[in-house]
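This is the structure I want to talk about, given as structure tokens.
The complex appears here minus one protein chain, its other protein chains still in place.
== chain A ==
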């Protein structure tokens, strides 16, 4: 299964890179969401996938009875999901505010700080 997840993560990253290469910043945001998910899955899969054995300690025991899923990447991913959401929410607000101010979502037309020189495409 890990092998398939690895392939799938590759597909997700490819799609998000394509989105992030767009001029429209809303597409860029979509790419951001997608790549966060891909990154989380990468961490999760790197800790190996264990079906149907959550890392819990049964009542009365001091340690898990048998081999359970790797708890460490789960903790990392949990944190990463929340941070990724914070990043996404802020970026979306920024896009919204930019649109309010500049009237465009095209990153090429956002030229307040770097006026277009002879070099601009």
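Quick note on the criterion: contacts are C-beta pairs under 8 Å (C-beta built on N, C-alpha and C of every residue); 3 or more make two chains touch, one makes a residue touch a chain; residues count from 1.
Keep in mind that, in the parts below, contacts and distances are computed from a predicted model.
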Check your understanding: Considering the UniProt annotation of the chain absent from this complex, which name among "Protocatechuate 3,4-dioxygenase subunit beta", "TRAP transporter small permease protein", "Putative monovalent cation/H+ antiporter subunit A" or "Zinc transport system ATP-binding protein" applies?
Key -> "Putative monovalent cation/H+ antiporter subunit A"
Review point. Going by the touch rule given at the top, which residues of chain A touch the chain that is not shown?
Key: 1-30, 33-34, 37-38, 40-42, 44-59, 61-64, 68-72, 74-75, 77-79, 81-90, 92-97, 99-101, 105-108, 111, 113-117, 119-121
